[in-house]
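A single protein chain has been omitted from the complex, and every remaining protein chain is retained in its original position.
Presenting chain A:
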Amino acid sequence: MEIDVVQWSSAEQSQGREPKQNGKPHFYDKLIVESFEEAPLHVVVFTYMAYGIGTLFGYLRDFLRNWGIEKCNAAVERKEQKDFVPLYQDFENFYTRNLYMRIRDNWNRPICSAPGPLFDVMERVSDDYNWTFRFTGRIIKDVINMGSYNFLGLADKYDESMKTIKDVLEVYGTGVASTRHEMGTLDKHKELEDLVAKFLNVEAAMVFGMGFATNSMNIPALVGKGCLILSDELNHTSLVLGARLSGATIRVFKHNNTQSLEKLLRDAVIYGQPRTRRAWKKILILVEGTYSMEGSIVHLPQILALKKKYKAYLYIDEAHSIGAVGPTGRGVTEFFGLDPHEVDVLMGTFTKSFGASGGYIAGRKDLVDYLRVHSHSAVYATSMSPPIAEQIIRSLKFIMGLDGTTQGLQRVQQLAKNTRYFRQRLQEMGFIIYGNENASVVPLLLYMPGKVAAFARHMLQEKKIGVVVVGFPATPLAEARARFCVSASHTREMLDTVLEALDETGDLLRLKYSRHKKSARPELYDETSFELED
C-alpha cells in the first residue's frame, strides 16, 4: 500500500537564489503537498473483473447481432460499398459499441445557458439503450456546474461590464477571413499581444485562434529532424501531435519524475543520436503547468535546475494553470516564486480562466519574431475573431487590476480558498483524491465502470449537480475518475451542497476507499502552548 505524499519546500530547491518578481525579492516558502494514493487490492480486482464481464457480454452481443437475433442499431456502410475494405476495424470499435454505448448518456450533455456556476441542462432520454437520443423539451434549471473549466468565473452571461465586447462586435463583426500574414492582422490583435506580454512579464507574445492548434502548429516550427523532445508521460494530445508532426525523436519520461528526466537527459547529451552518435541539435522538454487528469502541478524548480545543467530548452503548456495558480494568477512560475524569463517558451490557452477561446505563446522577442515568420498558423490559418480578442483583453485587464478595481485579485484568492476547502473536505470524508492541494482540478477516483455511470447519473438526476466523469482511454483502464473543476464564482453554500451530495453518494455507492481519513480537528497534542492568541 503505497502513498506518495511528497512534501518539500520550494525555497530549498531553488538553492538560495532570490527570484525577483516585479523587482522585489520574493521567497516562496510554502510546503507543497501532493498525494496519489493507491487503491485497495479488492477494488482493483473487482474493477478488472467488471471489465472482463463487460467484454464477455460484448462478445455475446456481437454474436447475437451478427446472426440477426438482436437488432443492430448502429449505422452501416452503403450497399454499394459493402465489398470495400471495411472503413473501421472491427476490434477498434468493440469498446465503443459494447462498453461506451451503454453509458454514453454521461457525455456530450447539451446545455442551453452560459457555463457559469449554475447552468441549465437539456433533458434527453433514450428509447433504445443510448443508440439514439431525443430531447423531451424539458430543461433542468440551475444545475450546479462542477464540470466546466471556469476557474475565475469569467464565463457568464452578458452584463454591463461586457459592453466593450458589444461595441467591438458591432464595429468589427465576427469573422476575419484572412491569415495573419495576408490581411488578417487587426489592431485588436496587436493590442492583445502587448497586453499578454505585460501580464506574463515577458518580452513579447503572439496569439492564435485555437489552443489545440497553438501546440500542434508551433512545436514543428521550433524543432525538427535531429532534435530531441523529452515529453512527460501524461502530456495532452495536442503536445503529442505537435511533437509527432515535427519529425524530431521523442522520448517519454515518467510523470513528473525528475530522476527519470535526468537519466534521459544524461543519456542524450553523453551518447548523442542513436546509431550515428552525433550530438543532438537541440533538446526540448515538454511539460504542462497543471495536468488536468491527475490534478498535479509540475515540479518546476527541479526541472529548471536540470535544464540549466544540461542546456536544454523548456516548453510549458499552462492551459490549466494560467490565471488559476499563483498569488496573482500568473501561472506556475509565480506559484514557485521563479522568474518567467527562465522558461524558454511559455504557452497557454484562453479557454479556461479567461472565458474565451484561443492560445498564446510568449517568451523572448526573438522567439516570438521567429514564430511570426515561421508558424504554420500565421501563414495558413485564420486569425482570432475580434469579439473573442476583446473578451480576452477585458479579462486580462480585470485580473491585472487595470480596470481600477481589485476584483480580479479577489477572485484569484477566492479560487485558491475554494480549492483548498474543497480538497480538504473531500479528503476528510475519505475519498481518494489525486494531485496537488493547490490545483483547482480535483480528480476523485471511482475505479469501477458501473460506478462511473451510476455516479454521473445520480448526481445529475437526483442532486442536480453536473459532474464530469472520465474513463478509458483518457485514463488508465482501472482508474476511472470523476473530475471536479472548482471555480471562484462558487459560493460557500454551493460547495457545501456539493460536498453533502458527494457524502451521500459516496456512502450509497461505497466510494470512500481512502485509508487515511483525516480528522477535521487539529491534533491538540502538537500544540506547545495553550495561551490565547489575540
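FYI, contacts are C-beta pairs under 8 Å (C-beta built on N, C-alpha and C of every residue); 3 or more make two chains touch, one makes a residue touch a chain; residues count from 1.
Quick note on the criterion: contacts and distances are computed from a predicted model.
The UniProt record for the undisplayed chain lists the protein name "Serine palmitoyltransferase 1", from the options "GPI-anchor transamidase isoform X1", "Alpha tubulin suppressor", "Serine palmitoyltransferase 1" or "Cytochrome c oxidase subunit 3".
Of the candidate positions A:269, A:305, A:409 or A:509, contact with the unshown chain belongs to A:269.
Contact with the omitted chain, checked across A:352, A:423, A:463 or A:490, is made by A:352. Contact with the chain not shown here comes from a single listed residue; of A:238, A:290 or A:505, that residue is A:238. From the options A:344, A:428 or A:503, the residue with contact to the chain not on display is A:344.
Only one of A:33, A:305 or A:381 touches the absent chain when the whole complex is considered: A:381. Although one chain is hidden here, its contacts on chain A can still be listed: residues 75-78, 80, 84-85, 87-88, 96, 100, 107-116, 119, 121-122, 145, 147-150, 154-158, 162, 165-166, 169-187, 190, 209-213, 216-217, 220, 222, 236-238, 241, 244-245, 266, 269-271, 279-283, 309-313, 344-345, 349-352, 354-357, 366-367, 369-374, 376-382, 385-388, 391, 466, 468.
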